[in-house]
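The block that comes next holds subunit A.
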Amino acid sequence: MQSSKRSEDSQATATDRPIVEVQGVEKSFGSNRVLKGVSLTVNKGEAVALIGPSGSGKSTLLRCINGLIKVDKGTVYASGHAVHALVRDSERIALRKDVSMVFQQYNLFPHLTVLQNVMLAPIQVLRQDRAEVEHRAITLLGKVRLQGKESAYPGELSGGQQQRVAIARALAMRPSVMLFDEVTSALDPETVKEVLTTIRELVEEGMTSILVTHEMRFAREVAHHIFFTDRGLIVEHGDPDAFFDDPKDERTREFLGHML
Partner candidate 1 sequence: METVSELFRTLNTTYGFDLSIFYDSYDADLFTRGMYFTALLSAASVFGSLFLGVIGAYLQFNGGVVARKFVSAYIQVFRNTPPLIQLYFFFFSLGPSLTSATGMSEPILSNVAWAIVSLTLYAGAFNIEVFRSGVEAVPAATIEAADSLGLSKRQTFLQIILPLAFRISLPGLNNNLVNLIKTTTNAYAIAVPELLYGASQVWSDKLNALEMMIVLLIVYTAVIGLFTWMMGCIERNLAVPGWGRA
Partner candidate 2 sequence: MNNQANWRCKVLMRFGLAIVIVLALSEAHATSQESWIDEIAPLWKWMPLLLKGFLVDVGISIAAMLIGTAFGAIIGVGQTLFKGIIRIFCLGLTQFFRNAPWLVLLFFCILLIPHQITVFDWVIPFPPWMKGIIGLALPVMGNVSEVVRGGLISIPSAQWEAADALALNKWQTLRIVILPQALKRMLPPWMNVYAVLIMATPLVSIVGVEDSVTVARSVLSAEGNTALLMPVYGLLLILFYAYCAPIARLARFLEVRYAVK
């Protein structure tokens, strides 16, 4: 697994292939067509924002990229893995080591302390040395400005603090791509800022990120590229200034008129 991935990586830099490549993805739940043929690419080191009305398929698309949802049609390549063709557990786990996700509802494990939450996957999945993982976990918690909270339980923290633990937990896996699924939507306005600051720092350090978000101003400041989805299709995309100042499509204009 390791060696094939490395050669693919060197292939990527050699040909400058995007680190995430989605082509013609379709997904239906029963009779409900959620994604109707979506394509997008993300280059290494880029931060990309997915915006759009609720139900347009943004969260579904994100879950297709890390394999939580299996696509009906189309191809998904993420960090050298063919996500659409995942069959074995081992392939799935290999993908999860490279692509991490942070959820709207943080989804921390309530029966484990903050430190245990962050340390769990590197020890159990990556089988790394405990002392090394602990050191890394403490560093990461410091990075998200939660030093001193290592022995607290998730139930004792505020929403914003829990979300930052979730980010640290995802980072502990040392992924090449981070997916953020509306991570500030469940927070109250005061705590939103602290989470956004953390994400901004990550992006500035060069972490490839895909953000599904409603925070338009944040998207404009931080993202290198914006994609607008509506009813299962990518309607328009472009770099932030062009996108927000001069939207081309009627639907985009309508949506932005609503939001801003």
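The set was built so that all candidates are chains of the complex that A comes from, given by their letters.
A few comments on the model shown:
Keep in mind that, in the parts below, a contact is a pair of C-beta atoms (placed from the backbone, for glycine too) under 8 Å apart; a residue touches a chain by one contact, two chains touch by 3 or more; residues count from 1.
Bear in mind the structure is a predicted one, so any value in this text is a computation, not a measurement.
What touches subunit A in this complex, out of the candidates 1 or 2, is 1. Only residues 66, 68, 89, 92-93, 96-97, 100-101, 103, 105, 107-111, 120-121, 124-125, 153-157, 166, 169-170, 173 of subunit A touch candidate 1 when the two sit together in their complex.
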